[in-house]
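Missing here is one protein chain; the remaining ones are kept as they sit in the complex.
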Amino acid sequence: MAATVAQTAGSEKNMLLRAELRRSERWGKLRAFALVLPLLLFLVITFVFPIGRMLFNAVHDDTLLTLMPRTTAALAAWDGNDLPGEQVFAALAKDLRDTWEQKTMGSVAVRMNYELPGTGSQFTSSARKASTLLTGPYKAALIQIDPLWERKEVWNFFKRGASPFTAYYLLRSVDYQYGADSQIVATPPETAIFRDAFLRTFGISVGVTAATFLLGFPVAYLLATLSPKSSNLLMILIVLPFWTSMLVRTVAWVVLLQQNGVVNQALVGLHIISHPADLIFTRFATIVAMTQIQLPVTLLPIYSVMKTIPPSHIRAARSLGAGSFYAFWRVYFPQTLPGIAAGCLLTFILCLGYYLTPALVGGPSDQMVGYFIANYTNKQINWGLASALSALLLVATLLLYYVFNKLVDVNRLKIG
Amino acid sequence: MRSSALSKKTLVIIGLVASTFVLTKPGAAADQITITSWGGALQRAESQAWFEPFSKTTGVAVNEDEYSGDAAKIQAMVETKSVTWDVVDGYSTWVNRLCDQGLLERIDWNKLGLNRSKFIDGDMYECGVPSVISSSVVAYDKDKLPDGPKTIADLFDTKKFPGKRGLEKTAAGNLEWALVADGVPVQDVYKVLNTPEGVDRAFKKLDTIKKDVIWWEAGAQPPQLLADGQVVMTAAYNGRIYDANKNSGKNFAIMWDAQLPGVGNVWVIPAGGPHLDDAYKFIAYAASPEVQGTLTKYIPYGPANKDAMEFVGGEVLPWLANAPEHMTNAIKTDTAFWNEKGDDLNQRFTAWLAQ
Partner (left out) sequence: MHHLADRRLVSSAYLGGSAQSDLTRRNKCSAGQAPALGITGMPGANDAFVKFSDVQKTYDGKTLVVKKLNLDIARGEFLTLLGPSGSGKTTTLMMLAGFEVPTQGRIFIDGRAIDNLPPHKRDIGMVFQNYALFPHMTVEENLAFPLKVRKRGKMEIKDRITRALDMVRLGDYGKRLPGQLSGGQQQRVALARALCFDPNLVLMDEPLGALDKQLRDQMQLEIRRIHKALGVTIVYVTHDQSEALTMSDRIAVFNDGLIHQLASPAGLYEQPQNAFVAQFVGDNNLLRGKVIDMDGASCTVEVSGMGNVHALVINAEAVGRPVLISLRPERVKLNPAPGSLPNTLNARVEELIYLGDHVRVRVSVGGHDLVIKLPNSDGVQVHEGAQLTIGWKTQDCRALDAG
């Protein structure tokens, strides 16, 4: 009996203790959360939200739904075979009048031009002329105003506009578009550029990553094995360019590689070539400049991993009978893999987003996806397409990262 | 007694200072506008010819901003209702498109107090006031190429003129030149370009020099490309070439054959700007005949206001695009054509470049 009482008292005490522990832990947790809260908010506001909004832009476009509400609604019943009936044309006439009065026909025209190049100006002129068209029958009158309204692809375009979501931008960014009957067809070859652009982006990124790895690995090895005094100096030399802005470094390459630049003058002066070579505005220049900029990014993680590999490992391998290359290849190199993976992945992902450097030192056929995103954002003002390209690039990057993680055994790569 | 006299005087001074302060302060706060232009030689000239005198005569302070001629920022400003630019020196190719989207104020010519019919292309813009005539020309360095190109066909002749040539990274202008170089008379250029075959023909001609072209995007680049010897000849704005000769001691020459004169620059007011009245005040000032012509003192861009021609100085006349001897084989830029087909052709051009 006494024992049971003691036991109960004990378990009560335990519960009390546990509650106490929870309370003290809760405080700790709250405090920890309060500490990361500003950063969390900052990330949500400056990163998650804008990117989410951007991704949303890639599939969301309610221009037609809001500016042509009657037409898009009336087309819901249209079978898509023959021309729509009078009722749809009446809705169209009213919408056209509205856009003319509210001066929004430009926005519809721009939207139309994306999918049906050249129809925008026809729409605008239709809107102008339809503003005086107050009574029916509208069908014949509108077709009279512009033969645009006889084209089935135009009606299908407006029918698709009934949904605030569109796949057009995503389709377009992989060189597909809607055909006359809303079926998905390939973009005509003279405007199909995005698949090539993505391939080029990946190709250049792979090339730059490989180049930084091949150049950076021996240097990292040297850094990791040299005496601290000389390695510090070498480290400064490597990191120094890191502290200069990317623009400055890129412009320096323009100076070096241009027609009468340092490199060409030297080559001609040494009689290696008789005429200045085309170095600037080429794929070569793009890869060279990007490699130079990315080199520290690849090198530093490799170096930091190499630093943690004790020199005794190579010695052990040598004493166990391995030649110097075999020891390096079988013992040292595998241990640097986490650094190689981190450095190369970092460089590869950063390369995917390059815009400035190819724009400045590359030719028109060396432009990467980043250039097209900027182009559609700033010059063509086609933000839907820019968003779709960005979204695709983001998804491709995440996918690659996922595949990379699957391929490389994470357990074996754990650093430290 | 002495001290009280002194303090009285002090009080008067304080009162005077205070009253000026009180009087001027609200005025200064209200009367200032932000004008955005293209930077470089053009904006320097505009500042001297227009912005500073405007400030002096009206008391409205002018803040200057620069942009690269892209409309995206205006669109972003208007759509987010955070317009800070009151007046923008806009570009003809996008003014009407933005106007149709309601992103620009419609110009009330009565409020402006100017005669719309006196402006070249004045009736073409609902939302803009034409500012100056500039021209895309072919320029070269006379020191390096004493016997320069004579016709636009020479731009496409890489045998006669081996080396790189600079072209603007845009469809407008290049397609016209390609057709003229391919034998289309200047007066027929837009007729041909209005057909799919004509467009194909233009691109085909451009194909012949595609690998010899360095594409530029900002007006300040061509003089630099010439100076660096990167190109043997380049498309350029005539004013920038004049400026390089005048201010950097270059000996650049302009080939006027098939030049593309036109109203490049158009004053626009982004919709919902904070100082609409002062924006009108400025445009009325800068577009008035006696003021608009003064720009030619600094850069050879002729006035779009026909009445302003009489105020143009003599020194700059040989560099003006609309000088009669330059107009013999000029292609008059068809803004209406580009308004209608610009989107389509630029998409095709972007794709062509990347291929």
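Which chain is which? They are A and B, in the order written, and residues in each are numbered from 1.
Assume contacts are C-beta pairs under 8 Å (C-beta built on N, C-alpha and C of every residue); 3 or more make two chains touch, one makes a residue touch a chain.
Bear in mind that the values here come from a model prediction, so they are computed numbers and not experimental data.
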Full-assembly contacts of the left-out chain, visible side only, are chains A
The listed residue (A:S24, A:T66, A:Q144 or A:S319) that touches the chain absent from the view is A:S319
Answer key for A:L75, A:M112 or A:V331 versus the chain not shown reads A:V331
Against the hidden chain, chain A presents residues 310, 312-313, 315-324, 326-327, 330-331, 334-335, 337, 412
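As a working rule, only the chains that are shown with their structure count from here on.
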Between chain A and chain B, the Cα-mean centres are separated in Å by 34
Seen from chain B, its contact residues with chain A in the complex are 68, 70-72, 75, 97-102, 106, 164, 169, 214-215, 228-230, 339-341, 343-344, 346-348, 350-355
Chain A contacts chain B in the complex at 102-107, 109-110, 113, 117-118, 120-121, 124, 190-193, 196-197, 258-260, 280-281, 364-365, 367, 372, 375, 377-381
